[in-house]
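Let me begin by handing over the structure; questions about it come next.
Showing subunit A:
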Amino acid sequence: MLITLVTFLLKGLLVTLQIFLIALPMGFLLGISLALVRVYGNPWFSKFAVVYSTVMRAVPALVMLFIIYFVITGAIDLPAFWAGSLSLGIVTSANQMEVFRGAIQSVGPEQMRAARAIGMTKGKAIRYIILPQALRLAIPPWSNEVAIVLKDTSLIYAIGVPEMLRQAEYFSASTYQPFLAFGACAALYFLLTFLTNRGLDALERKINITI
Partner candidate 1 sequence: MNIPLNNSLLKIENVYKSYGSAEILRGISIDIKSREVVVIIGTSGTGKSTLLRCINLLTKPDQGRIWLENWEITADGADQNKVRQQIGMVFQDFNLFNHLSALGNVTIGLTKVLGMNKQKAIEKGMWELERVGLKDKVNLYPAQLSGGQKQRVAIARALGLEPKVMLFDEPTSALDPELIGEVLGVMQTLAEEGMTMVVVTHELGFAQDVADKIVFIENGKVVETGSPEQLFHNPQNARTKEFLMKITDLNKTSDEPVDSSKR
Partner candidate 2 sequence: MDQFFLFIDRVGLEFLKGAITTLQLAAVGLTFGFIIGWPVSIMKVYGNKWVRRIALGYTEFFRGTPLLVQLFVIYYGFPQFGFTLSRFASAYLALSLNSGAYQAEYFRGAIQAIGEGQMMAARGIGMNKVQAIWHIILPQAFRYAIPSWTNEMISMVKYTSIVYLIAVPELMTRAQELASRYFDPLQTYSAAAFVYLILVGIMTVITNFIEKSIKTPGFEVEMLKH
């Protein structure tokens, strides 16, 4: 029976990881771009970024999931998997935007002044002076967000995608062992977040410069 459980969970794990690996980078790219727009962009774009962040962070991920699922399946025939991954990506992009915004602002306007003073354009200053420092500062809160995205993949359960939680449920339904099923699922998530945190800690130590 344990072997069946493991098989179920591993199938789910595969899907979970796929969702994770789509949503996270999407959130990263979108988040960082929006953060830059928020801090350095012209007032209109900056305001848009603020609104985006406020709205996306006020709405629960689950609700967002449903909205996007219905928006997307209304327009095109996209499988739940993609709708789920996309909506997770959008939700995390707002959180990541806040993480990077905080980090960029922590780097401090003096750095920008110093960079401009040696003749750099704003763009170059951002790319070579601000961002490298901001990315290092961002690692702790970003690690936090990574763990959140990983755990939020469980929400995709709600639209029927066979990720880990759904697979655990299948197992539970056929063996009447809900505690084992969901407990093992929890343990597996725990292992994943543990490894991710460890990995990110190691990354932080490697890159660490005390600012």
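Here is the rule we use: contacts are C-beta pairs under 8 Å (C-beta built on N, C-alpha and C of every residue); 3 or more make two chains touch, one makes a residue touch a chain; residues count from 1.
As a selection rule, all candidates are chains of the complex that A comes from, given by their letters.
Just so it is clear, the model here is predicted, and its values are computed rather than measured.
One candidate from 1 or 2 touches subunit A in this complex, that being 2. Within the complex formed with candidate 2, the subunit A residues making contact are 55, 58-64, 66-67, 70-71, 74, 95, 98-99, 102, 141, 144-145, 147, 151-155, 157-158, 165, 168-169, 172, 177-183, 185-186, 189-190, 193-194.
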